[in-house]
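My questions will all concern the structure given below.
FYI, not all chains are in this one, though none of them got moved.
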Amino acid sequence: MLQNIDLELEAGSFVALVGPSGCGKSTLLRFISGLEAPSTGTISLARGVNSQLMTPPRLAFVFQDAQLLPWRTVLDNVALPLELQTMSRKEARERAKHPLSEVELGDVHDRFPDQLSGGMRMRVSIARALVTEPEILLLDEPFAALDELTRQRLDERLHRLWLARKMTVVFVTHALAEAVFLAERVLVMSKRPGRIVLDHELGLPERRGMELRTQPAFVRQTALLYAALAEHGALDDQEQKT
Amino acid sequence: GKKSPPEPIEAGARARPVTLALDWVPEPEFGGFYAGRADGAYARHDLRLEIQGGGAGVPVLQMVATGRADFGTVGADEVIIAQARGADVVALYAVFQTSPQGIMVHAARKLQKLEDVFHSGTLALETGLAYAAFLKKKYSWDGVKIVPYDGGVARFLSDASFGQQCYVSSEPIAARKKGAQPAVFLIADSGFNPYGTVAITRRALLEQNPALVESFVLATREGWQDYLEHPSPTNALLHTLNPSLDEATLSAAADAQRPLISSEDPTRGGLGRMQKARWQVLADQLFDLKLIDRRAVVDDLFVAL
Amino acid sequence: MKEPASWRTLWQHALAALPPVVTFSIVIAVWEGAVRAFSVPAFLVPPPSAVLLVAWRERVALGGSLITTARGACFGFLLSVTVGAFVGFVFSLSRWLERGLYPYALFLQTVPIVAVAPLLVLWFGAGLRAVSVSAFIVSVFPVIANTLAGLRSVDPRLSDLFRLYGASLPDSVLKLRLPSAIPSVMTGLKVASGLSVIGAIVGEFVAGFSEGNAGLGITVLSAYRQLRTDLLFAAVLSASLLGLSLFALVSAVSAVLLGRLRARG
C-alpha cells in the first residue's frame, strides 16, 4: 500500500496529512499509533517521540469512523479512556464534561450513540480523544462530517488547544484550507500506492484567527498544496477511460 | 472354545411374519425365544419371528396394545395394570414361574431374611414397581435409605452397606465376577410372586387369529425347552447381539435362572403354563396396594394354550 | 418519542400476553378434540382434562416434586452460567487453549448421564448435589459455545480503541468484550435453562432420592412404570413449566441487559 515512508515528527509539531482518497493516510496513522506494523519499510519517529508510543507518551486517535461503544451514553463514551487509566467512574464522568462542551455537545450527555446525528457522533469521538490530554493526537478527518461554521469554530479551538498544550498533532484532512489554517507542516501524499510527494513547512504566524483565511499568504499556500495534489493525485488512467 | 452361532433355520414362504418386542436388551432371560428361532421352532409353526431387542423404558405394553408389535414380554403385574388402564393385552406364556426378581446385599452383612434389608443401609429400588409397594406395605421400612436403581452394580461394589434390586440371572453374577459376595433374597419368598417375562399379545389378535397365537405359544415352548437343554449355541448368538456379555457370564446366568423357569410341578403342564389361582392372588394384591381401581377379571388376564 | 406510560402501555402488555394464551387454548382444544374424536386410548395420550384433574388431585405431591427438581435445575443452571461463562472466556483468550480444551467441553455434552452416574453419586452423594451436577453437565456446553462466540464477535475496531488506550485485561473484558458478547451469551443461557431442567430430571432418574421429597424425575419414572399416563403428562408439563419459568427469567434479564446495550451504534 505505502511505499517505504521515512517520517520524522518533531515533538510538539502540528502536521497535516493530505492526499487522494485511498492513498493510505489512515493506514499511515495506524502505523504511527503502533496499532499496526508495516509489512515492509519502516516508520521511524525521532526526537522526543520514541517508538514505544503505546505507553509513556499519552496517545489519542480519532478514527475516521466515530467508533463509539453503542451501549454507553455520550458522557460515558467520553469518560472511557479515563476509566481505562484506572480513574474512578465518577471522576471520569466529571472530567468528560469539559471536552464535550468544547465540541458543542454539552446538552446531550445522556443520549446513546444511535440517537445522534453523524456529525455529533464524530464530535463525541473527538471529545473522547481530548479527554486524556494526550501528548500525541492523531486525527483522521475529524471534521469532515461537520458544517462549515462548526468546523471553523472547532478548527480554532483545536489550534488554541495545541498552542496551550504543545502536543504533537497529526491531522488528516481533505480540506486544504483547513490544513493550511491549522498546521505548521503539511505532507502531501500521492495516489495509490502512496508516497509522500511534498513535505512542506508553511511558515505562517503561530497565532491564527478567522482573519488569516483571507490573507494572501494563506491563499498562496493553499494553492501550492492544491497544485501538488493535482499533479500527483489525479487518477490519470481512469480519467481517460471515463 | 468359541462356538459360532448357528445359522437360523429359514421359515417357509408361507410363514407369517410376526414381531416380538422384548423389554430389555438380549440376555439369557429371553434365551428361549432366540433358541426357538434358531432351531426352527417358529419356522415349523409357519412363523417368521422378528425379535426387537429392548432397552430402558421400551414401551412394550403400548406397542403390543396398539399393534406395533404382535407379541411382547412384560411382568405379570404389568399385564394387570395395563388392563386396568385400558390396554387390552392378554398373557400367553410365562417364562419364569418364580419371579426372578430379588434383593441383593453383601453377604458380609449377615442379613437373615428379606425383611432385614429394610432396616439398615442403602437400598436401590426402582420406584413404581409393584413389588416395591408390596414390600413397603408388608415390612415397614425404617432406617434404610432408598435411592433409584440405575441398572448397574458399581455402587454395590463400592459400598458395603449398599443393597439393590436385581434379576437373579444378572446383577449377582456381575457382582460376583468382580469379587463381591452377594447374598440374594427372592422377592417371591415374601408372598409376592408374579410370573416373570410373560409373553403377551393384544386381545384383538387373539380373537382374530387364535391359530397364529397358538402357534406362537407352542413354538415358544419348544424354544425354551431347547434352550434349557442346550443353552450354549443360543448363548453364542446372544454374545454377538450383546457383546458386553461374555460366554461365562451367559452360561452362569442360564444356570441361575433354570430353577425359576422349570421349578413348577411338571404335572401342571408344560413350560410356560399359568394358573388362574396365582393370577387371582396377584390381582388381589395389586388391588390391595391400590395400584388398580377395580378388581381384575382374572379370566380375561391370560389364556392357557 | 416516549408515550405516557399509561393506557397505551398497559394495553400493549395485555396484547403481548395474548398470543401464548390464544395458542395455548387452541392447543388444548385440539388435543382434547383429537383424543375424543379418534378415541385415542388414555394410556397412550390422556385428554388434557384428565391431566388437569390428576394434577389437581396430586397437587401436593406434584408441587413438592416440582420444588425438589427446581432446586436441582436452578443450582445446575447457576453452575452452568458461572462455569460456562468462565470457560468460554478462558477459551476466548487463546486459540490454543480453545483447540486443546474444547473437545473436553464437548465430551460433557455427549456423555450419557447414566454412564457417569456411579461417579456422580460417589463424588457428590445421591440427592440434590448429584442432581445439580447432572443438570450442570447437560446444560453447560451451550453456555460455553455461545459465550465463546460472543466474545469472538467483538468489533475489531473497538478492540483497537481499547488496545490504543492500553486497557487492562479486566477492563477490556468488563467494558468491551462482555457487553459485546451479551446477546450471544443470553441465547446460550436460554438454551441452557431448558437443558438444566431435563438434566435435573435425568439426574433424578439415576441419582435422585426416591423417598421423601422425590423429584419430578422419580414421578415420571414411576408413573411410566405404572402406565399412569395422566400423571406422567402432569409431571412432564410441570417440568416444562419449570423450564418455561427459568426461560422467562433469562429472557427478562436479557431484555433488560439488551435494552441497556441498545442497538449497534
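Labels A, B and C are assigned to the chains in the order they are written; within every chain, residues are numbered from 1.
Operating definition for what follows: a contact is a pair of C-beta atoms (placed from the backbone, for glycine too) under 8 Å apart; a residue touches a chain by one contact, two chains touch by 3 or more.
Because the structure is predicted, anything quoted here is derived from the model rather than measured.
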Labelled copy-number formula for the complete complex in this structure file: A x2, B x1, C x2
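Heads up, the rule we're going with is that only the chains that are shown with their structure count from here on.
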Graph class of chain-chain contacts, one of line, ring, star, complete, other: line
Chain closest to the assembly centre - both centres taken as Cα means: C
By count of C-beta pairs in contact, the leading pair of chains: B-C
Distance from the mean Cα position of chain C to that of chain A, given in whole angstrom: 50
Whole-Å gap between the CA centroids of chain A and chain B: 85
Whole-Å gap separating chain B and chain C, where each centre is the average of the chain's CA atoms: 38
Of all residues in chain C, the ones touching two or more other chains: none
Chain A residues touching chain C - in the complex, by the definition given at the top: 33, 35, 54-55, 59-61, 63, 65-71, 80-81, 83-86, 112-114, 121, 132
Of chain C, residues touching chain B in the complex: 41-44, 114, 117-118, 121-122, 126, 204-211, 214, 218, 221-229
Residues on chain C engaged by chain A in the complex (per definition of touch): 155, 157-158, 160-168, 171, 175-176, 179, 260-265
